[in-house]
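All protein chains but one are shown in place.
Order of writing sets the chain letters: A and B. Residues in each chain are counted from 1.
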Amino acid sequence: MSVIYNSMYYIASGGLILIGLYIVLVKTNLIKIVIGLNFIDTGINILLICIGYIRGKTAPIFSDPRIKSTSVVDPVPQALVLTAIVIGVAVLALALSIVIKVYEHNKTLNVTKIKGLKW
Amino acid sequence: MRKIISIIVLVIIAAGFVFTFSQIPFGKDKINVAGYYIERGIKQTGAVNIVTSVVLNYRGFDTLGEVTVLFIAALGLGAVLFIERKLKEGIKDKEDKKRKASLILRTGSRILFPLILLFGAYIFIHGHLTPGGGFQGGAIIASGFLLMYLAFPRKSINKRTSNIIESVSGLVFVGIGLLGLVFSGYFLTNFLPKGVPNTLFSSGIIPIIYIAIGLKVGFELTGIIDDLLGRSR
Partner (left out) sequence: MVNPSLLIGIPLAFSFVVPLFGLISKKIEKYIPIVALLINTAISFILIPQVLKKSIVVSIGGWSPPFCINLVVGPLGIFLATLISGVSLLISIYAVAYIKKEPTEKYHMLFLLLVTGAIGIVLTGDIFNLFVFFEILCVSSYALVAYNKDKEGAEAAMKYLIQGSIGSGFILIGIALLYGIFGTLNMADIANKITLANPTFLFISMAFLLTGFGVEAAVFPLNAWLPDAHSSAPSSISAILSGIAIKTGVYGIARMIYTIFNAEGILTFVAFLGLITLLIGEMSAFKQNDIKRLLAYSSIGQIGLVIFALGIATSLGVFAGLFQIVSHALAKALLFLAAGYMIYKVGSKSITSLNGLGKKMPLTSFAFTIGAFSLIGLPPFAGFISKFLIVYAAIQVKKPIFLAFIAIALIATVIEASYFFKIVQNLFFKESKNLKNITETSGYIVIPIIILTISIIVIGIHPQLITGLLKEAASELLGRGGYIAWVLGGS
């Protein structure tokens, strides 16, 4: 039980990344593949935050004079995740616009049927 | 066939994850470089929100890059979904056939829209005192505009004003960085007075940059929504 208690967040983030990879590699609908890319980004963000967590400590905002500098969690992964979330959103927006264009030209979202460029 | 290869690849990656995650103990104290930021954050930057001082002061270059990536996405969307002028005339007739939104949506959004904008502005102005900041506030502002788009299918924002606000806010951010270069020889230094911690007018350049980022992100995301709906003239 203590193994699960210590690692359930890692299992969650690793699981999200693997599910996202499975969707991108196996599914054939373009919108599903884009959602899979989003899963991968979410999983990586959760992984980053897990790495910065310390048990029993609180958020790094010194709004209250009682919060000492030894009782806060690591602020750097939170800054990294802010950046990573925004980059993920940007790629998602661009991906959806390209999917709109692909649908306009091919009238289908099935990846196996879009074979304009051959070997 | 494709499924079998994918499953093998995923099993290998899962094994990699299991090994590496077991090497990083969960919840233990392993602060290294971040200890420096926590100890000296308030004295050196004046912001009580240490995450904000890391984002804008110690690692401000990453934030500049992040703002640029969002800008690239908005530009790319505008370039990919651009419709030539002659084709636009054909689309206009379809628009007049859209139904009006329901009465609840129209009335409610008129009441909620200024409140949403106010809330978003509160979040990015107080970025150095409470959790939040420019990106979060900008996203809230864009959701307010999305509500208006849903309620009034025939209206849209003025694209020209939106572009000008985006460009000017971006220039404010880069300009403050270059001013830091002029004043103290390093890009993006905090050259304004730090003030008293935990008050609104403190921590130098941080509130100014967050206001610029909040406006830029808000109008950028609204521009993205506008392009996806295909409405601007």
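Please note the rule applied: a residue touches a chain if its C-beta (ideal position, glycine included) is under 8 Å from a C-beta of that chain, and two chains touch if they have at least 3 such contacts.
What you are looking at is a predicted structure, and each value in this text was computed from that prediction instead of being measured.
> In the complete assembly, which of B:A34, B:L129 or B:I211 touches the absent chain?
B:A34
> Going by the contact rule already stated, which one of B:A101, B:I164 or B:L200 would touch the omitted chain in the full complex?
Spelled out, the listed residue whose C-beta touches the missing chain is B:I164.
> May I ask you to list the residues on subunit B that touch the chain which is not drawn?
Interface with the chain not displayed, on the subunit B side: 16, 19-20, 23-24, 30-34, 36-37, 57-62, 64-66, 68-69, 71-73, 75-80, 82, 84, 163-164, 166-168, 170-171, 174-175, 177-178, 180-181, 184-190.
> Considering the whole complex, not just the chains shown, which residues of subunit A touch the missing one?
Given the touch definition above, subunit A has residues 17, 21, 24, 30, 33, 37, 40-41, 44, 47-48, 51, 76-77, 80, 83-84, 87, 90-91, 94-95, 98-99, 101-102, 104-106, 114, 116-117 touching the missing chain.
Rule of thumb we're sticking to: only the chains that are shown with their structure count from here on.
> Distance-wise, how many Å sit between the C-alpha centres of subunit A and subunit B, to the nearest whole number?
Those two chain centres are 17 Å apart.
> Write out the stretch or stretches of subunit A touching subunit B in their complex.
Where subunit A meets subunit B, its residues are 6-7, 9-10, 14, 17-18, 21-22, 25-26, 50-51, 53-55, 59-63, 69, 72, 74-76, 78-80, 82-83, 85-87, 89-91, 93-94, 96-98, 100-101.
> Taking the complex as given, what residues does subunit B use to touch subunit A?
2-3, 6-7, 9-10, 13-14, 17-18, 21-22, 24-31, 33-34, 37-39, 41-42, 48-51, 54-55, 59, 62-63, 65-66, 69-70, 72-74, 76-77, 80-81, 129-131, 133, 135, 197-198, 224, 227-228
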